[in-house]
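Quick notes on the structure that follows.
A single protein chain has been omitted from the complex, and every remaining protein chain is retained in its original position.
The letters A, B and C name the chains in turn, as written, and every chain counts its residues from 1.
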């Protein structure tokens, strides 16, 4: 095997995609939306995980699209798909623990990997919940977060996004605040997901600055690697994280190889639809 | 319209089919198995109910078969079907009240139209229920009986089949013995089906001797018409019925028309597969 | 008996002010857009929308004032932009706007429709545990429960599994829309509907509804649709009306017929973006493309043949491979 040749000129977005793609294992069933997760998955399939299967919430299974879909329901997914399935059936694969990896994003993440993609400034007002700023909403995120065998979070690394506690808990991470339904007292106690009978949990956060993992014991987020090659420092990550984050043992991230970049730019997203060259 | 011409020479089986077919209304969605109900439905579709839709538990919808199927899963159903559906979806049409007519048969029927197609001499022995004589079982009968908007029962008219109380209640009629689950005391009280929240109910029993209806008030079986033309008398029906059955007002049944018989013999079952010429 | 009728006639017969309405498709794809425009044109009010992954039509119905309730998991245009103006509507809150939005997850909604399809009152699930979707304080339909038709008494219930000892499980109430509208490639006069490509959850949405309106690119004969019945998705029994509406999913794609109309989509999203500051910008759009247009034929005339040709699908691929897709540098519309 010839030695890997690393690329010298790449964007933070390309770096994110490459880092995420390396987390996909051969044979994984990967539940994706469109965007960077889809591109990361395609990269994995083209390199080290040819047996990985891509599926999306609109009901396409194991697509071999030749042009990049722009939405989950895009006709481009049709090419090479071996199954077209109702969404209720697709999501039931999650509930049957048949989905190995799910990708998630959001506007806020906390140290336990809880995500908010619903809204910030959440409050109850006159009997209704309202938001200071409303986003698109969960979609399938809460389902994926609660029932995929592992999840990978991709998001922009900013202090206002990496927060101590999410304003609205759309997608559960490792520890969640328990709802006490019987007494109607709302969230009272922080409990680990497994106490609620949940499997899975977030494996990594791939941000614009580095890759974070979750401590095996405390389940708190820590920095695994940082994009040194792009000028990112651990100090910068700490400064852009709204909670205390461990950085001991963090290593510079392995940059994209020339092969990875070539595939991204020439084969997977030659139009630059998501990578916006 | 020219006057109906009645046929002179026909079998009791043909008479049953003709009587049953006349109970099907144009536009009905008819849930059938194979055998006489299927033939009766085809006759109706060929005559007065061209918009009736035939479906069967194997999942064929609105078939226009050109050769008579021998089983519910027969490939012959495929021709002209506009939908092929899983059985769970097919039966869900029953639960959604979308099936107008269901056909039922059995080894025993009682005066309320309860049917037994499971076994006779039913008893609990050493913790298990056993039968003196075991039959094929419910299949979809209990589902059809409990959830079709109306049902038509077809069976041989014999004293041992028309009984005071069925040995095993496979398919509910108008009054059933209530199961008292909480106290585990089994059947304790005769209750009308509507008290259990059930819709539908048996409309008629087409036997080898006549056509029975159910009294609007008492919901007890009575003789509506008898096959006088085939030599059947009301006395004979009473003698062959194991419970008291009202025969007041019963009229001789209208025999098959030449057109009905021609369709049965030449178009619908020319091979005599079910009608056994 | 033919169920073929004009779209307006179908809506007049089956939809009412206050109806619970479900629209097929997903996000911006194979959505019954012509039907959506017509609903706005006909002035329906107080609609209660319930959909799995709503996008364009639900946003338009909210912004045009046709809908007063939405139960959904998401609202957006994916790559084409954010749900501008709609997010403002939600931020202002039902107290001010009279428009209620209640959040569920995608699978929760799917399962509610599955229960509706099967004809059972509820269905259990393990999904979304620990999520604020189950926060009892966050229930924007609370005061309608047990009051408004088809709003279940509770958002969910909790019980122990009595069969396998798998612990506690949530029950979700069935969803049975009054009307579901689907856009398909083809349907027969008896209502049999065929969809090419992913059918999203259109079967379940139709099967759960009390009435179904199918708009389709083309009406075909029963004889031709009965060939390869494996391909048919929705049987005649569920369908009340079949309306031939070519390009009925424009500006979204319809596999085998046409692709996105990126010019139209970008313009619509841009108008709503501007509309957050100046609502008049969106009212102009609505006037130009919906209210001021007599019907879908006039809408298509207005789009013009060149536009329709620019988005037509390659018959071997099902979409338009040469469609301009860099939204940041879209050429002028044809």
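Everything that follows uses one rule, which is that a contact is a pair of C-beta atoms (placed from the backbone, for glycine too) under 8 Å apart; a residue touches a chain by one contact, two chains touch by 3 or more.
Keep in mind that this is a model prediction, so the values were computed, not measured.
Taking every chain of the complex into account, the chain not shown here touches A, B, C. The chain omitted from view is touched by exactly one of A:81, A:107, A:138 or A:208, namely A:81. Residue B:170 is the one among B:19, B:170, B:207 or B:241 that touches the chain missing from this view. Within the full complex, the residue among A:46, A:95, A:149 or A:233 touching the omitted chain is A:95.
For chain B, the list of residues touching the undisplayed chain reads 34-35, 57-60, 67, 70-79, 81, 84-88, 91-92, 94-95, 118-119, 122, 124-143, 145-147, 168-172, 176, 178-179, 181, 184, 186-187, 193, 196-198, 271-274, 276.
Contact between chain A and the absent chain runs through residues 27, 29, 51, 53, 61-62, 64, 78, 80-85, 88-89, 92-93, 95-98. In the full complex, chain C makes contact with the omitted chain through residues 111, 114, 118-126, 152-154, 157, 159, 161-166, 169, 171, 173-174, 196-197, 228, 230-231.
Criterion: only the chains that are shown with their structure count from here on.
Taken chain by chain, the contacts run in an open path, each chain touching the next and the two ends left apart. Chain C has its Cα centroid 42 Å from the Cα centroid of chain B. Within chain A, no positions touching two or more other chains are listed.
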